[in-house]
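Shown below is the structure under consideration.
Only one protein chain is missing; all other protein chains are in place.
For chain A:
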Amino acid sequence: MTKSHIKVTINGKAVEALVEPRTLLIHFLREQQNLTGAHIGCDTGHCGACTVDIDDMSVKSCMTFAVQADGASITTIEGMANADGTLSALQEGFRMMHGLQCGYCTPGMILRAHRLLQENPDPTEDEIRHGIAGNLCRCTGYVNIVKAIQYAAAKINGTPFQEAAE
């Protein structure tokens, strides 16, 4: 099968590559680009572990072909830290609030929470819970994930952080 030539921007870097049309974006990122942060969880579009940001949309990269992303700008967890290498507000929030245990869902959670906060900088707890409805976590029970996102929102907005009720 002839390969397609694609040009994408990944974490701010221009990338050109040849891909088989059937190559899923998650495989392109992990296997051709060595960006193994985004995970394959369920492989059926349910769990959200493979979530990346494509042109300002949260997308499940196991449900998208790499060719469909031709011309797009993609952000993965590897592109989430601040330019000076320090943790971004969301990453810091997950660390400070213990928003992860095994960590498998975390890259997808952070990418999804990133887009949520871009669209809704001061979400209620309910909006956070609905906003991450496409991301499954089997460890935390979500309580600390919600707190982590609230922590990040407060830090970005420069407002005091108020913990969600348990």
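Everything that follows uses one rule, which is that a residue touches a chain if its C-beta (ideal position, glycine included) is under 8 Å from a C-beta of that chain, and two chains touch if they have at least 3 such contacts; residues count from 1.
We adopt the following convention: contacts and distances are computed from a predicted model.
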| item | value |
| --- | --- |
| Listed names "3-hydroxyacyl-ACP dehydratase", "ABC transporter permease", "Carbon-monoxide dehydrogenase medium subunit" or "Cytochrome C oxidase subunit III", with the criterion being the UniProt name of the chain not displayed | "Carbon-monoxide dehydrogenase medium subunit" |
| Residue touching the undisplayed chain, where the options are A:G37, A:G79 or A:G134 | A:G134 |
| Selected from A:A38, A:V59, A:L90 or A:L117 as touching the chain missing from the view | A:V59 |
| Interface residues of chain A (partner: the chain not displayed) | 1-2, 4, 20-22, 24, 27, 43-46, 48, 51, 57-60, 63-65, 67-68, 70, 112, 116, 130-134 |
